[in-house]
Every structure is written in structure tokens, then in C-alpha cells.
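These notes are about the structure you will find just below.
Only one protein chain is missing from this complex, and each of the others stays in its spot.
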Amino acid sequence: MATPAEELKDPVEGVGCSRKRKEDARFIQGRGNYVDDLKLPGTVFGTFVRSPIAHGKVVSVNKEAALALPGVLAVLTAEDLEPLSLHWMPTLAGDKQMVLADGKVCFQYQEVAFVIAEDRYVAADAIELVEVEYEELPVIIDGRHSMDDDAPVIREDLQGQDAGAHGERIHHNHVFRWDVGDAEATDKAFEGAPVSVSEDITYQRVHPCPMETCGCVSDFDKISGELTVYLTSQAPHVVRTVVSMLSGIAESKVHVIAPDIGGGFGNKVGVYPGYVCAIVGSIVLGRPVKWIETRVENLAATAFARDYHMRGELAADKDGRIQALRVNVIADHGAFDACADPSKFPAGLFAIVTGSYDIPTAFARVDGVYSNKAPGGVAYRCSFRVTEASYLIERMMDVLAQKLGLDPAEIRSRNFIKVEQFPYQSCLGWEYDSGDYHTAMDQALEAIDYQGLRKEQEEKRANGELMGIGVAFFTEIVGAGPTKNCDILGIGMVDSCEIRVHPTGSAIARLGTKSQGQGHETTYAQIIATELGIPSDDIQIEEGDTATAPYGLGTYGSRSTPVGGAAAARAARKVKDKARRIAAAMMEVSPADLVWETDRFVVKGLPDQSRTIKDIAMAAYQHLPEGLGQGLEAVEYYDPPNFTFPFGAYLCVVDIDRFTGEVSIRRFYALDDCGTRINPMIIEGQVHGGLTEALSIALGQELVYDEDGNILTASFMDYFLPTAVETPHWETDFTVTPSPHHPIGAKGVGESPNVGGVSAISNAVIDAFAHKGVTHLQMPHTAYAVWKKINELGMNK
Amino acid sequence: MQVKLEKRYVIDAPVEAAWTLLRDIDSLADCMPGASITEQTGDNQYKGTVAVKVGPVNTAFGGTIEVTELDESNHSMALSAKGKDKSGTSNASMQLTASVSAADGGGCELVGNSEIKVMGKMANFGARMINGVADQLINQFLTNFSNRVVAAGEGEAAQAAAAKVAEQPQALNPFTILWGMIAGFFRRLFGGKDAS
Partner (left out) sequence: MAKKLISLTVNGQTHEVAVEPRELLIHTLREQLNLTGSHIGCETSHCGACTVDFNGESVKSCTLLAVQADGADILTVEGLANDGVLHPVQEGFTEKHGLQCGFCTPGMMIRVYRFLQENPSPTEEEIRAGISGNLCRCTGYQNIVSAVQYAADKMSAE
């Protein structure tokens, strides 16, 4: 972290400064502008009637009593949306999803009818008056049984279709089969390998659960024909394009605005039925319609995360050098595949499953399946399934280490991609941009006195105590992505920045990403400040208003810094280029005679001859020689040449109470390498937050369903969110291995702590039992689950 | 979510008396506070309501009951019920079989097996309490049933039982149920078997 002295040295508070955040001012004074804060005159409130059963036919819907209630303005059902072809909508994964129940319901809490009333209290009364008759159908909850011979048909709309958006479908509940790698070579390697291990690993279904639930306010102006939708969206431009396509209103007349968002974590990427119904309602009623979901609705019906049933296999030699990796996955997508993946990657970037290791051959197969649960799957700081892939390989490394009697840190070191191998071509098709794994690992191990901890563990084990040390060395892949293979609904995954410098020297920049707390108003200003010599305080950053911001694909998958940040740097360099020519004209020299120093162009060899960016800004709006043109601005759409590959060494020490099963994190040390560090204070904050989410997943979170499809964890009574008491102190450290292809060498870091954290904590808990031959324990490692193992092993006697 | 309960209850009254009450659906409903039969819609079909609170979920179920089996010679019956909460957020169904048989000493034993399936809000938020609450409800029901059977007889015991029947609360008291659950928990913990 930059010391105060170092910060003073940077007059523009640019890249590398732990400067305070510019956006804080409004939040700490209660002047944040979240969707529910919006008060347009005449706003009415919409809320859903939802299915109490997980699978069934909708026999009838009776709106009479509801419509008769004073204050109720409309009750929409699929029948009402059908003439507009809006009763179903396309998902981001090439599937389609019911907006309102069309003849049947496929998951509990699915939207059946949308009631619009004068206020939220009347709406709450009205939904109880809508009478719906259901005929229950058998339910599939466990994705591993979705493709059983006698499994019920969930998607009757897909009956007879033996191919979907991603190829062949082998069963009525099959979504896609995605293969990557060399199956033949991998099978061969396994046949000949001296050692092999196999483990069934389920990454349980969880939910990103930001503090603010999803919602929108839709306002249609009948006179101008313009539709304005304020909504909780991490990708407002994509939503605008989708809304335009669905509504038939020209994109130029659709204004999507994402104001302040209270956390996203992947929960706010897709289009939800609530948005569609609010939009329809506002067009039909001619009044703004507000839809804000409750927490129960958020947990039960919006984008969940994970639900991957994985079988991992490693083949190795007797020294633990991996020869092959084989992975088979059943991916449970719920009732509709609504995953927000780049369209060619139905299993996201899962091919990172070779992790930080130099593996000669590998094969992974992912079969997506339907079940009677809410749609989704890609969310919760997962970088598009990287959390799942990383968990798999980090668990398998421990499993292999255990089989061979090797130390978990040692076996990783033996298999690391070496620094001289970068850029590294993985056998599953990625080109890792840069990394120095051995340095990072050594630094981390030394910082916590790893050898000392292992000694302590030995002594504690002899004493019957449970102490675990978890090692995780993750490499993740972020910054989607190169347009040659990354698109969302056909739109290439670029991102953008438009910068305009004002005559008096301050500037404004608008970008196509959208912060939900990551501090973009500060970090982007820092990038531009360093490039242009304008103090970051004087650079206004705007995101989220699609009417003014250049087109972007939004913020998720840690792509803001790698793609948006690159666009900002490049746009700034375009501005600087013009500034150079203006300065040259002002000083009557050739542009090549100028050198840039912090905030000014100086004539080579004539230090007194200079023009500051401020001088140049004013000049840009005055008389200029022919050919230059007034104004000082630029726009850049950045098509990244590659993804970026942040990595990290995470070490976790746990003590487990052998009578209660309670897991206590004694120490957690996180070393991250995200390349160039724009604002160390913000990076640390991201790591603290991500590690806390990782803790919640590893030690307590799960979306649990009973055998009839009732969700049992749909509120904070049952869904675990750690408080400040359960959360330990997090230690952070770093190395810097810049990305060679990024304009400022930055890689992005937002999701790293969730990727590495879950593995480190889970590995630690399982490591506590390793000496008893335990190779894997299913997450979440709740006190009860851990206690059951302790009891089984007789360790509590 | 499914709840399976098996109950046995010894009643200090002759088998015939117990059977008389068991086969009378209206009176059976009276034994369950908060429940009532509102209409007989067919030979063996009825409509009814029951109000019950499970944890944070307050419901008012309305539904149908069908007596699917009535065996006079074996003193056994079976019924099937299903209903939904008037807010539309929960529904439940139950399959019940019950029989009475003579026991030593002139009394009889009532044996009942029920399978209850719950969907919706009650299962979402009341799941961990359902077993306990259902257990308590059935216990209350059995006590009331027994009181009524005995009260229909003669003598001191009958009079005492009749008094208890008169006192029986008309609505389900969640605190009584909660207390019953807690007391039952401790009783089981210390090895006792509560009347189930």
C-alpha cells in the first residue's frame, strides 16, 4: 500500500494511490440514489403472485376478487402478455424463459401473475386475492437425477427438440453438452499412469444476495413514445438492446438508467420478469410502475450460483507430477437456462480448470440439465464458472497430495507453470498472459511461517486436536473478452470510454461498465489522471445512463479494469495525442520535439518551454491552426486481445472444536497478484469483501430444497450471512506481475477472493481430518456437518 | 415436505364407543380445535376448514375431505384430505388411516397413521417446526377424542370427561402448542415417553 509520503509525491493522485473515494460523499449522507429511492409523480406499485409449488399445471387463474379491491389497477397474466409475444422472453444463454406462468409452473416462487396497485400495501393485499388452481406434477430437485429415464418432463415447450442453442440434447431435461480438451489423449494418459485419484465434488447451490434486492421503475411517455427504465443492472446497455428487441421500440427511444446499485455480485445481470411486467404495465397504464422484490423473492427466484456436481480425476507420476486431468460435470441450471455467459461458452470459462498447473493433457465434459428450481447459475463473483473450476482443481491437488503423502504446498510447487513458460498455452486452449507463481507461493508460505504451522499441527494431532491448514493457489481468467469468441447475444464483449476535457482543464469520462460498489468513480479517474496529468479529483466519471454513456457490456466477471480500464487508458492516450499536437502548435515546434512530464509537454532540451494540460485545454477551444480542429476529447471501444489471468496464494489456518464441530478461522492470509494496482485501498476492500463471501459459502450457505421442491432457505432466518462476529481479520499481501497486453498492465481483482477463498477455507477444514484418511467433505462445512464427521471418527470421545 | 406420524392412544372406554365417534366426521372435526366441517358434498365427501399457526406462518386452510374407506367389522377407516391456504401461498394434503381395537381391561386402543405433505410458505418457513407442531396437534386431538368418547359413557369418569370437553378451547392456541413441544422435548430427553 502506498504510504502517505508516496501519496504526497503524486500530485494528480493517479494509479497506485490509495486515495479516498469520490463517491463516498453522497453515500455517507444518505443521498445515494438507488432504484427504490426514485419518486416519479404518479408511480404505482407492482408485485407478483408466485407459485407455491415447484412443478405443476396452472388450471385456472381468477383475477376477479383482486381486481375488485379498491386501488388495484391491473392484474397481468401470461394470457395478457401473449398478444405482445412477451409471455416468454429469450435468455442470455440461448434458451427462453416464461415471464409469467404459461400453462404450467416449473419452480417454486415462479411468477404467475403481476398485480399493479396504487401502493405496495394494496398490492400486497391484492396478490392474496388472486385465485390460482394448480395440478401438481412430480418434481426433480437433484440435478444428478434430471436425466433419469423416468424423470418428469419440465420443459414441455422443448418437447421433440433434440438440439438447443449449444448443440445436441440427449434427454428431455438436458440443456447442452460441452466438451473441451483431448478425450483420447487424456484417457490414454490415465490408463498408463502410475498413480490416479478420483473424487466426487459438489459445489452447492448458493445465492449472491446483495444487500439491495432487484427492482426497477419503468416510465413510458405516451406523447414522445420514449421508454425510460431505471433498474438495478450491472449491464444497462445490454438491457436496453434486449428491451428494444422485446418491445419493438427503437433503441434510440429506450433509455435504460442504472443509478446507484446496492451490490450486484452477478445477481443483477440478466433481465427478470419483474422488469418486463413493469415495462408492460407502464405502457398499458401510462403511469410509472415500480417493482421492488422482497428478500424472499430475491433468494428464491433470482439468479442463483453454482450447483455443479463434479467428478475430478488426476493422473500423476510417483513424484506427484500431474500427467492428466479429467473432469465430468452435471450443471444444474434450474428450470430455464438463464446463465449470463458469453454465448459460445455454456459452461463459462470452466476450461481454466487446469488452474495454476502445467498439465500436459486434460478433458472436461459439462452436461447442463434442467430441474424444478429457479433459473440462473452464473453469479456470485464466479468469473463465469471459474469458482467451480478452481475449487475442483484445488481440491484435487489436495486429494493427490494425500494419496502420495506429499505436502499440499509442495505438490503445487512441483506442478506450477514456471515463470519462463509465460505466455503459457494451456492444454485446454487459454493463453495465460503472465505469472510468477513460485515467488508468490514462497512469499506467502514465509509470511505465515508455514513450516512452523505444520509442526504445530503435528503436535496437535498427536493430542487428538483438530487443526487444519488450507492451501489454495488459484489462477483465474477474467476480462471477457476478445470479440473473436466473446459475445453476449451477438454483441462483442468490448467496453468503452469517452473522455472530454473542458476549457478550464477538468474533464468528464463516461464508460460502458457499471459499478455496484467497486469504486469506479475513483479508480477510472485515477487511470485517466496518470495518463493526462489532470488531478483525479477533477475528472468526473459517469456510468449507467445509456443515453450518454458509450456502449458497454457492463461489470461482472471482473472485466471493468481489464476492459473498461484499458478503454479509459487508450481514450486518454488519444486525447494526449491531440494535446501534443496542440502544444506543438502553441510552442511552434514539431510534436516529436516534445516530452511528457507528469502534467505538461516540455520541449526537449528547453525545460522552460512547456505547456500544461490546463493551458492546452483552454487552447483547444480557441483559434487553432488548420487541420487540428477544436475540442479535446476521444472515445475508445476496446477489444481486448486476450483475457487477463490474476492469481494468488491463499493460506488458511482453522481450529475445529471437536465437541461442537465449530470451525474457527485463526488466520487467513491472502496474497493477490492482479498486475498493476490502481488503488491499493480499494483492492484490499474488494479482497476483504470477497473473502467474507467465500467464508459464507464454505461454512454455511446453501439453497436447500426438500424432496417436493419447497425451498427451505429463502430468508435470512435460514440463509447464512456472516456478521462482523463470524468474520475474522483478513491479512492481505501482494505481488505485481503486470499483464503484458493491457495498456496499464492491470488484470482485475474483484472475484479473486471468492475464487481462492472458498478453496482455501474448504481445504483447511478437510486438512484438519486428512490424517484420518478423509479425502473430501461436502460444503458447507457447518458445525453440524463437521460434528457428524467428528462423531463418525470417534474424535469427540 | 412430508410428515409421517404414527400414534397409539389407549382410551378407557369400550371399542364400540370409540368407533362410534371415529366414523362420525363432523364430531371428529370438533376434536381438532380450529377445524370444522362446513358442508357435506357427497356420501363420503366433505368440505372443511382448519386454522393453524406454524412458527411465523399463520394459515387458514380450506379444502376437501374424502372418506375412502370405512370398515365396520374391523373398526377402521381411511380418509384423504387436501386444502390450501386462502392466501394461496401454502397447500397441504393428508392421508390418514385409523382403527380402534379392544384392549385388555375393557378399554380400547386407537391406532392412527398419517402422512401429511406440505407445500409453499408453510414448508418454506415452518419446516423445522412442522413435525413438532403436527405432533402436538395430533396429541391434542387424541386427548379431545378420548375425552369425548369417555364422556359419552356413564358414571363419574364420564362426568369428569364431559367437563373437560366443555373446557376445550375453540381455537388453536399456539402457546399451548409451543409449550407442549418444549415439554415434550424435555420429557423425551430424560427418557420418558410422552403419550404418543
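Letters A and B mark the chains in the order given here, with residues in each chain numbered from 1 onward.
Please note the rule applied: a residue touches a chain if its C-beta (ideal position, glycine included) is under 8 Å from a C-beta of that chain, and two chains touch if they have at least 3 such contacts.
Nothing here was measured: the structure is a model prediction, and the numbers come from that model.
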Visible contact partners (per top-of-document touch definition) of the missing chain:
A
Given A:Ile28, A:Ala462 or A:Ala592, the one touching the chain that is not displayed
A:Ile28
Where the complex has a chain not shown, which of A:Asn173, A:Thr186 or A:Thr213 is the residue touching it?
A:Thr213
Listed residues A:Gln518, A:Thr676, A:Thr737 or A:Thr782, member touching the removed chain:
A:Gln518
In the complete assembly, which of A:Gly263, A:Pro360, A:Pro591 or A:Gly631 touches the absent chain?
A:Gly263
I'm checking contacts with the chain that's been left out. Which of A:Asn328, A:Thr439, A:Thr727 or A:Asn796 qualifies?
A:Thr727
Using the document's contact rule, name the residues of subunit A that touch the chain not shown here.
20-21, 23-32, 34, 36-37, 39, 120-121, 209-213, 260-263, 265, 294-296, 516-519, 681-682, 684-693, 715-717, 721, 723-725, 727, 729-730
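The definition used in the following text is that only the chains that are shown with their structure count from here on.
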Touching subunit A in the complex: which residues of subunit B?
1-2, 56, 84, 86-91, 117-121, 123-125, 127
Quick one: which bits of subunit A touch subunit B in the complex? Just the residue numbers, please.
49, 52-54, 108, 128, 130-132, 136, 296, 300, 706-712, 714-715, 717
